[in-house]
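Every protein chain except one is present and positioned as in the full complex.
For chain A:
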Amino acid sequence: MTLFHFFNCAILTFGPHAVYYSATPLSEYDTLGTSVKAAVVYLATALVKLVCLATFLQVSETEVFDPYQEALKAMIGFIDVAGLYFALAQLTHRNISQNHKFQAVGLGWAFADSVLHRLAPLWVGARGLEFTWDYVLQGLEANANLVFTISLAALGSLMWLRKNKPKSLIPIIYTCAMIIATMPSIISYLRRVMGWHFPKVVGFELVTSLVMAVISCQLFVLCQRPSS
């Protein structure tokens, strides 16, 4: 019954993306094109990131947390933000409100990320006879990642697309975006230095993603009020 398990894990990993698309007005306005564009931008960004990682980073033989290396990694991680900026601000999207644009971009982005990073291990690992919780946790991580990406996209659209936002909120927006963008480094720190195990890390990710989602949602609402 291992194919069954694979199926379960796949539902957990990719289901939320589909549900998000069909449940929100994204499906009504047919924003699939935007999502696909975002996914393509993600692919390109991932390629650039790989090249950067390969050129600037040393391979550590041991699983030691090297601050300099990690800082470098975080810097390279900001390429993601640049990619997101490109997808949000530079790319032309037809007939789409700002409100839906960031959701569609975030969704496409997160889905591409899940496919690229999680599908192959899932296919290889979850079909084996041996049972581990790893793939279920990995699915949960994909959920957290979806929430993070959409939050980041929301904050990004606030930063780059909305002109008349309240001045007092700007630092908060930037701080939140920073926190989300440095999330991979924070998680790497927790894992290697604090020695957290996978379940704990995933729990942390889920909680923080929800917190960040609530905060960015509030920020979005607050920014929308004066304009309307």
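Operating definition for what follows: a residue touches a chain if its C-beta (ideal position, glycine included) is under 8 Å from a C-beta of that chain, and two chains touch if they have at least 3 such contacts; residues count from 1.
Keep this in mind: contacts and distances are computed from a predicted model.
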#### Entry: Chain excluded from display, named as in UniProt, from "Autophagy-related protein 13B", "Cytoplasmic tRNA 2-thiolation protein 1", "E2 ubiquitin-conjugating enzyme" or "Nicalin"
"Nicalin"
### Message
Just to verify: which one of A:23, A:44 or A:75 makes contact with the chain not shown?
### Response
A:23
### Residue, one of A:44, A:75, A:89 or A:124, that touches the chain absent here
A:124
### Task
Touching the hidden chain in the full complex, which residues of chain A are there? Just list them.
1, 4-5, 7-8, 11-12, 15-16, 19-20, 22-25, 46, 50-51, 53-55, 57-59, 116-117, 119-121, 123-125, 127-132, 136
